[in-house]
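Shown here is a partial selection of chains from the complex, left in place.
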Amino acid sequence: MPDASPTKWHLAHTAWFFEAVVLSSHDPGYEPFDQRFFHLFNSYYESLGPRHPRPHRGLLTRPSHDEVMAYRGHVDRAMLRFMETADDETWAHSCTLVELGLNHEEQHQELILTDILHAFSCNPLLPAYSTAYLAADSPASTLAHAAPDAPSLRLVHGKPGIDWVSHPGGIVNVGHAGEGFAFDNETPRHKALLAPYLIADRLVNCGEYAAFIADGGYERASLWLSDGWAAVQAGGWKAPIYWIAPGDPRAPSDEWQVFGLAGVRPLDHASPVTQLSFYEACAYALWAGARLPTEFEWEAALSAPEHGRVTQMTGHAWQWTRSSYDPYPGFKPNPGAVAEYNGKFMVSQLVLRGGSSATPHGHTRATYRNFFPPATRWQFSGVRLAKDAAC
Amino acid sequence: MPDASPTKWHLAHTAWFFEAVVLSSHDPGYEPFDQRFFHLFNSYYESLGPRHPRPHRGLLTRPSHDEVMAYRGHVDRAMLRFMETADDETWAHSCTLVELGLNHEEQHQELILTDILHAFSCNPLLPAYSTAYLAADSPASTLAHAAPDAPSLRLVHGKPGIDWVSHPGGIVNVGHAGEGFAFDNETPRHKALLAPYLIADRLVNCGEYAAFIADGGYERASLWLSDGWAAVQAGGWKAPIYWIAPGDPRAPSDEWQVFGLAGVRPLDHASPVTQLSFYEACAYALWAGARLPTEFEWEAALSAPEHGRVTQMTGHAWQWTRSSYDPYPGFKPNPGAVAEYNGKFMVSQLVLRGGSSATPHGHTRATYRNFFPPATRWQFSGVRLAKDAAC
């Protein structure tokens, strides 16, 4: 798939980021590992020169894995030296870039998992990535880098029914301000006006989504956005991309199964459904008599526990919102080359909120804005429902 | 081009709309002209059965123009009879559909012009559609169906500089309510919260846009959204689609020229620039040190003349806004088949406000939401600038 990249590329690209954004500009003594890697591992920074085309990344048999690891070692050592020796003024100019580089690497940690899962899903053998993902109820809790997120973001077990948390609307504060790292697309913090609404206290689960399929969800044009219906027909969609129908010769069974990092597993009705496109999320919501929340409704619900407790806000699935990825009022991109980090993608994408089982712990936050095109199906992306409050 | 349709198809499709939406459902005595036209002239109504694929419309050499005009006559006569004879209850159920059909036909009147212009632009002869478009300063004023719009919407002559109208922001009312026709996507009327902003009192003109080109606007990646830059490179964009560079063999000249409904004309510096994509509009705005207005900023500026007079709000070019085409809070599609009219397109498109020289007079209004994908270049679409107020 042209949107996915090999692991080796991710490993080199995240080192490249530190080299290109921090070391080249702020460390006069830095010696590059190999000048040519600048071109090779640039992802999309036009201001940093020509790039290797994304669809060709899979062809990069050279440099080898060992060379890439040597490159990472070189950059890591240079970064440690730089952080120890930079004078105050240099550090003042570069510390936010270092922090950005760390967050950038965390984003790619998740992409490595989603890209591996996609590559494995194209393999008729359907290999398992790691049985570690089987060891507990919560996949996230088993990750080596696990650390507690804020309680309201924590994953809890699914429960049979949905409770609707009622929010009165009105003027709310959204976006990031103050201490702590955030991407530029989360700023500036500003006021937004919401109508009263209801939001589901948990994610839609696989059992509910299976009922949608059984009810002809993928065969009824009236449930779908026009582009979504075109995607259903062009792609022959009949279920989420990694669901395996009964009778599939790759993994014979009489029941629905789901392919994931732990390999092929029986469908678990209580688990949140993931790997949905925005189109599927919208169609499901319409079928269920609801809609998706806007990104501000999602953020306000998380920030106001006094109106009711929402769960599964992170740790299992990014949650599609009914908000296009537009700039916030007063948005200013980061200065310099990293101006290209977020702002130039603000069209034809949808905002996802929360975090998934593949997101490094501590990476996400209440104001975090993830984004993907509406047809994207290979991310850990699911659905939380919302409704207008009766008035 | 797959997005454009031949005039004959538009003529038949607008008759089809009355047949499919009004006559078939509400007039039990209606006899269809030809059962097969139902399939042939359906544009995108999944609930009304299979459709003829859009890219094949150009191949419809049959029915002939005469047959299509006979079909229109048949439907017109049936509609007149229906409107005279329908009982009160039937009329109560169908009158909004009749009004919708009239507005639908007005939309296609504009599309006929934009599609003809596109077909002519692909012809090396660059033929003129009508010299009527030359007769006055304002193209719109020469149209046979011209009738006065509200003063604040009226086209005025361009003036040398831009004045910035300052709006204090705060809570404003947007969207349609009350008497008069509106599409469902303009409803419900609701409150929105705006930050203080400045908005240009006129459109960007061709002279200003020529300066952007001369300054390397199409060659500087940093001015463009990522998808926009990809479109520039893939399509070899160097100017608006109908601009003709000096030396073009199709229309030799030493100066820039512009192809339009009146044929090839010298570039008029004071005329609003049109046929821009959203990508071009955004790149221009960034180059000019400004941004596009949101759709609510646009609507509030028009509705609050006490803050300053904005001109050229309609009559020359639809104006790209920095608002994705998302549903309004509490949006409900029209009931029945016409639910598909607007709602199912609410993804991956941008809102345009105003109206163009090709828009039938009286068709548009302050709350009107036109929408197209961001790469669209064959509409009468231009730019009005906005800025954050200094605070």
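Before moving on, here are some points about what is shown:
Each chain carries a letter (A and B) given by its place in the written order, and its residues are counted from 1.
Keep this in mind: contacts are C-beta pairs under 8 Å (C-beta built on N, C-alpha and C of every residue); 3 or more make two chains touch, one makes a residue touch a chain.
What you see is a predicted model; the values in this text were computed from it and never measured.
Total copies of the shared sequence across the full complex, per this structure file: 4, with 2 shown.
As a working rule, only the chains that are shown with their structure count from here on.
Rotation angle for the C-alpha superposition of chain A on chain B: 180 degrees, rounded in steps of 5. Chain B contributes residues 44, 46-47, 171, 190-195, 221-222, 224-229, 278-279, 282, 294, 322-327, 329-330, 339-340, 344-348, 350, 373-374, 388 to its touches with chain A in the complex.
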